[in-house]
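The structure under discussion appears below in the form of structure tokens.
Every protein chain but one is kept in place in this view of the complex.
Chain naming follows the written order as A and B, and within any one chain the residues start at number 1.
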Amino acid sequence: MRRRGLATYGLAGLLVGMAFMAGCSEEGGSDTKTGPTPATEETSSRGNDEQAAFDPLGPYEEPITVTQVLGFAPPQDASTPSSTTPETNAYVTKLKDMLNIDLKYLWTVPSDQYDQKFSLSVASGDLPDVMAISQSDFEKFKEDDLLADLTAAYENYASPNLKAFVEKDGGAALQLFTDADGKILGLPNYLDPYSSLQLMWIRTDWLENLQLEVPRTFEELERVAEAFVTGDPDQNNVNDTYGITMNKDLISWGFDARGVLYTMGSYPKAWVKDAQGKLVAGETTPETREALQTLQAWYQKGILDKEFAFKDIDKVVEDVVAGKVGIAFGEWWYPEWPLNLSKDSDPKAEWTAFPLPSYKGVPGKPLIPKANITKVLVANKKMKHPEALVKMANFYDVINSPEYAEENKPANGYVYSWFEPRFYNPTDIADTYKRINQALTTGDASHLTLSDQTLYENALAFREGDASKWGHYTSRVDENGGWGLTEKLKGEPVVYNEFAGTPTPTQIEKGSSLDKLTDETFLKIIVGSAPIEEFDKYAESWRKLGGSEITDEVNDWYATESGK
Amino acid sequence: MKKIKRSKLEFSLHLMLIPGVIVTLIYAYGPMAGIVMAFQRFRPTLGFFESKWIGWDNFRYVFALPDFMQVLWNTLVIALLKIVFGLAVPLLLALLLNEVTKSYFKRLVQTSIFLPFFLAWTVLAGVIFEIFSYSGPINSMLAAFHMEPIMFMGDDGWFRAILVGSDVWKGMGYNMIIFLAAITGINPSLYEAAVVDGAGKWKQMIHITLPGMSQIIILISVLSLGGILNAGFEQILLLYNPTVYGTADVIDTFVYRLGLFDQQYGPAAAVGLFKSVISLLLVGVSYALAYRLSNYRIF
Partner (left out) sequence: MAYHNSRLRKLFLLGNALLLSAITFLCIVPFIHLLAVSLSSNTAAMAAEVKLWPVGFTLDAYAYLGQKPEFFRSLWVTVQRVVLGTALNMLLVVLCAYPLSKEPRQFRFRTGYVWFFAVTMFFGGGLIPTYIIVKETGLMNSLWALILPGALNVWHLVLLLNFFRNTPKEMEEAGLIDGAGHWRLLWSIYLPVSGPALATVFLFTIVGHWNAWFDGILYMNSPSNYPLQTYLSTLVTSLSKVSITVDDLSQLQNLSDKTLRTAQIFLGALPIMLVYPFLQKHFTKGITIGSVKG
């Protein structure tokens, strides 16, 4: 009876948390860009007659208060004065200066407690004026009629840049947050769907040690992986290495089975089109069955860590850093973390990215989501000045333009990661990648934006031999690196996760039971505690326990959505 | 000097209780009104007053979830093992420690045994993984004795043993202190008399120490029993993996994965209420038993 309920809820609060308020990984970089585009018009406020009535950055005559809540992490940039708090953030004071808006925080908490605290606020009826929420929260708030109509605010006040960011994909994402009457209830922030593209990262120094070629086919992959197990690739005379990383969550966000499964045409926990054009759940397809069989064989051979089923990402990363594994499937950002730590630990370690190998003659097709929405900016219905939301977004964008380059530095107390609303350029990474590479080739750095600068300098430093910049360089600049390869693969065939809606009723009710069944069965098959025939029983159960209903619901959604 | 009148005496007792009663009313009974969530389709935006009343539906929903019975069974088994060992081990330790004469050694042991209590499970889980891993120290020892390595974390039986064992290890200091305090409460003259009667240390323990502690032992047992449906959420959540769901999934982890805690307040409250009622029942029954059998009123 000691600390019953609290510990329980405490853990519950560590659920899927989007650290909305954490910044991007570049030192001091921002994600909204203002280059030499017409955006600079906004800074001269009253002049423009057509915009006189609707000034994107017009200050308020009387000060208005806008409330928010914040989940924050310590500022990344070490030059930030240590006494800076969210309330004394230079962005906040500047906002007051420029727009006469008093930004007040109802509460601030560390980002991983944000979800918990936010649910409490919601439950006790204490919502702030401006919020950055998830897609599913958006649906709930919309249903409960808590959101302000942002249509007028957006149309009248949004700066051209803001509109560009929000509608980069032609307005598809924005549509998701517009209600049936055409009222805009939320402004989405989304990413390039290709940012979750699966790549194959390999310890090329091991390949060299064992005199192996880069695997292009699945069979070659198996041979290389086996060699990594038995061939003592790290040349320390101990058989302490294994082939491919895997953690106990087969489908998660890193060091999981996605890359391997996608190569084999298996797409669990996603909805893909079958031969008839209907959506089917990836869990129960014959390809998945085959894939599991292969993984089972791999496990026997020691290609997968014998204890992967008990390890979470934390522990697998330890293996990566310690140099115990040679192949890791994952996304473009691995070099920034944790591969950089692997290099710290062993300077001889070389990690290089390759496309997924081909399977049975067909190139492996990774899964791409239809839309990659990170957060939605909404305003409380009770908010008196909903257009302030839009103005604040404009403000953020403008403050990050070259005009403010001198002022807008972490050393002056500007902590961008603590400020909302913050809209990204969805193609940010790609744009930066192209710009910096152009600058490196031509030597002309004039087109670089504020946030590109640091990365550019790091790239130059790396090219001159500063190995500590390897991580960011390889992820974001190197043409053969993480993003470089992703860009190259953009034309290649992929499989789309067709379902982009919010969870269906049966999914809400039975989804997690089904997930549990899936997780348990798949793992058991792979580690060999259950024979592959178990899969057939599983597929039956899956359908009976709600899978069929969900499939129907998803297809209903698909039918109506694909008409749009 | 005269004895004070009875009614006046009683009044002062009531007076003593007032602050405690006030605090309990506000901060324990106040929130209890929230139990009503268990019977509602609770939407935080609607609050308690507007959310729809759906009677027993939340309960029906939770009980009908596949594997709920299995999970309930797991909870009971794991909790019972933890309670039994969580009492026996500290008791044994208290008794053993009582026999130690050198006080600095006694202090050292006592302090050390209490230390694991301060470690959070987030830390311990990592340590446990390392110790019982396939290539870890335990398996190395087994190998030294020419035994097959055991996949502890993936084996139903072993995993359960690890759950119980590590929990007992972490918490034994807590109960041990209570038992030690109970031992010191025993009248020393009883021991003196026993020595005169020729009783050895063993007999002293059986006939004096244990009986002298019996009430506390019963008390702690009953109170622990009340927590039987909390089989150790945080610990299990951090240690388990899908291959041992069959025996290690307990009510709280089950409910957690179902997202009940953050999305579905109604069913979560229903589970909470269910647990409360069972606890009350168990403790009530034990209370009655203790009273009948040994004339000891726990409260």
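One rule holds for everything that comes next: a residue touches a chain if its C-beta (ideal position, glycine included) is under 8 Å from a C-beta of that chain, and two chains touch if they have at least 3 such contacts.
What you see is a predicted model; the values in this text were computed from it and never measured.
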With respect to the chain omitted from the figure, which of A:Ile64, A:Ala297 or A:Ala322 is a touching residue?
A:Ala322
Options A:Ala73, A:Leu210, A:Val495 or A:Leu545, residue touching the unrepresented chain:
A:Ala73
Missing-chain contact among B:Met69, B:Ala88, B:Leu119 or B:Ala288 belongs to B:Leu119
For chain A, which residues touch the unseen chain?
1-3, 5-7, 9-10, 14-20, 22-25, 31, 73-74, 76, 82-83, 85, 87, 105-113, 116-117, 120, 123-124, 126, 191, 195, 253-254, 312-314, 317-318, 321-323, 333, 336-338, 341, 344-345, 374, 417, 424, 428-429
Missing-chain contacts on chain B, rising order, are 1-4, 6, 8-10, 12-14, 16-17, 19-21, 23-24, 26-35, 37, 44, 93, 96-97, 99-101, 103, 105-120, 122-124, 127, 130, 169, 174, 177-178, 180-182, 184-185, 187-189, 198-201, 215-216, 219, 223, 226, 265, 268-269, 272-273, 276-277, 279-280, 283, 298-299
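To be clear about the criterion, only the chains that are shown with their structure count from here on.
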When centres are defined as mean Cα positions, the distance from chain A to chain B in whole Å is 40
Complex contacts: residues of chain A adjacent to chain B:
1-2, 4-5, 7-13, 15, 115-116, 119, 122-125, 140-141, 144, 146, 248, 306-307, 309-311, 314-315, 508-509, 512-513, 515-517, 519-520, 522-524, 527, 529, 545
Residue numbers of chain B touching chain A in their complex, please.
43-47, 61, 65-67, 126, 129, 133-134, 151, 153-154, 174, 223, 226-227, 230, 233-234, 237, 241-243, 245-246, 252, 256-259, 261-263, 265, 272
